[in-house]
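Just one protein chain is left out here, and the rest sit where they should.
Presenting chain A:
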C-alpha cells in the first residue's frame, strides 16, 4: 500500500425501504384471516434494483408474501423475514441489537459452511419488525439489512468508471455473460480475463466450498456484485460480500482488491458500472466477535421505526366519508363553481318527527353533505313503518319496536358512520291539549329539551303529523331567528314552505305591487291557509289519524324540503333571502333575487293528481297565533307559564292575538295533514 494514495474507510450506502400500499393490504389480510393472534415470523421477499437511475431503494409490495417471488428485469429478489408484533409494547420493547445479532448467528454459520459459494444470494437478507394498529390503519415498521460490523476495509481513491479497466468489447462480453448467469448467481460473481477476452463465472467456479480457506486466487480474477448505489460509494451488498470473501480467503489481508459494482442503464447496458479498489488491512477484526448492524434510519435520520398512516386509503369509514364528500365537491368543480360545500357540513339540522317525512329528509340531508342531524320523536317503530319510512327495517319493529328517534339516528350511522346523528325522545306539547297534574313535570322536562334543541340547531324541520304539534316549534324557532322548513302531506298533495323570523310584523308593510318579500317577513305555517289542496278530503278514512297518502308524496316533499334549505344556505342572505312576489313567470328574474342555485320560493304546493305545483308567496300575518309579535313577546315575558296556558286552552291564544273571529278550536281539530302512523298508533 502506497502512502500517497488517498484511503478512506469505505462508506456503504444503506438501503432505503420503500413500501407499496398493497404490502399493507396483504399484511392486514394475513393478520386478520390467517395469523389472527399468532405472532409467528414469516418468510417474505423484497427486492432492489441495480439500475443506475433509481438509487438504493429496497422495495416490498403485496406480492412479497407470495411463495414464489415475482421477477422483474434489473431487479434482484432477497429473502427476508417479517416479525409482526401483536402490541405496540412488544414492538417497542424487543431488543433490537439482540435481534440483529440473532439473525447474524444464523447467517454467519452459513458463511462458515461455505453454502454462500454455491448460493451467493443466501448472504443477503432483511427483517421487517412491525406492529399493525388495525383500528386506525397505522403501521409501525422498521427494516433491517443485517451485516457484520467488521471487517473494516478502505477505499483507495475514488471509484472509477468501468471503462477505465474494460474495453468496449470486454464490456459487451461482460453484458452477455451477466445476462446468461442464473438469476440467483447474479448478486455476487467473478470475472476472469483470458488474453483480451473476459468471462463471467459463478463464484463456485472460482472458490472451492470444500476447502476451509483458500490462499491462491488467480490474479486475473476480479469479483463483481450488483450495486444498488448510483453514487460514488458502493451499495450495502458489498459489505457482506467482503466479509464472506475475507473469511474464505484470509490471504487477501494486506492486499488491494478490485471489485466491480454492476450498474445497469434503463436499456440494459452495463457501461455505467463502477470499479472499486479496496485496501484490506493486515490485521482484520474477526466477524464472530463483532456485532451485527443494519437497522434503517427513519426520516429524521435517527435509528427508529417509521410509521405508515394508511387510514385515508384503507379505513373504510374514512373512505366512505371522503367519497361522499367528493361527490358533493364534484358538483362544485364541474357544475356550480360558486357553491359553498362547507356550509352543509357545519349546519346543524333538527328534525321534528322521524316518520315518513323525517326519514326521507334525513337521507337527502346526508346526500347533500349535512353531517349534524338530530331527531325528535316520541313514537316507536311499528310493523307498518319500514315500507314507507326509509330509515327503518323489520328488526326495528321487533320486541315492541325501537324508539323512532333512536332507531333513525343509529340507522343513519349505518349509512354513513361519520355522521353526527342524535336522538331526543320527547313528546311535543300542543295547544288545546291540556296538561294535567300528572303530566306537568314530564311536560316541563320535554319543553326544556325541545326549546334547548331548537336553540342549539341552525335549521328546524317541521315534519310532524298534526298541525297542533307545529305550533310550539314554530314559535320558539321564530323567537330564536332560526331557519324553519315545514313539510306537510295530503293524500296526493303536499306543502313545503319556509318561515320568516322574529319580531318583524311592524316592518312588514309589504306593498301589494312589490316584486319580492324579504325572507324574514315571510309568513309561517299558521299565517297562511294551510288547507291541503285538491280532493284529499274526500279520500280520508274514518280514522283521520292514519296515513293515507300516495307513497311518492313524502319522497317528493322530503326532497323539496331539503332542496329549499340548501338553496337558502347557498344564498348570501340565508334566512333573509327574498321570495318572488307578484311574479307572472314571463320576465327574467333579477340576479339579486336569486341564490347560487336559483330563486328560492316561499312555499311549494304540489298536486300529484295533475302532476303540477305552484309556488305562492305570503307575508307574515299580524295576528298570527304562532309567529306574530304579540305572541313572541308574550313568550319572551312569561316563558313556560305562557306556554302552559296555551296548552290548557286554545282560547287563550285567541285572547292574546285578539282574534275574536278565529275559531281556534275548530281549526285545531281540523287535521289538515295526516298522520304518518297507521291504525296501530294509539
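Assume a residue touches a chain if its C-beta (ideal position, glycine included) is under 8 Å from a C-beta of that chain, and two chains touch if they have at least 3 such contacts; residues count from 1.
As a convention for this text, contacts and distances are computed from a predicted model.
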| item | value |
| --- | --- |
| Listed names "Ubiquitin-like-conjugating enzyme ATG10", "EF-hand domain-containing protein", "Monothiol glutaredoxin-5, mitochondrial" or "Vacuolar fusion protein MON1 homolog", matching UniProt entry of the absent chain | "Ubiquitin-like-conjugating enzyme ATG10" |
| Residue among A:310, A:366, A:409 or A:424 touching the omitted chain | A:310 |
| Candidate in contact with the missing chain, chosen from A:16, A:119, A:290 or A:378 | A:16 |
| Selected residue (touches chain absent from view) among A:254, A:268 or A:598 | A:268 |
| Absent chain, residues of chain A that touch it | 16-25, 54-55, 57, 73, 139, 141, 266-268, 306-310, 312-313, 319, 322-323, 326, 329-330, 333-334, 337 |
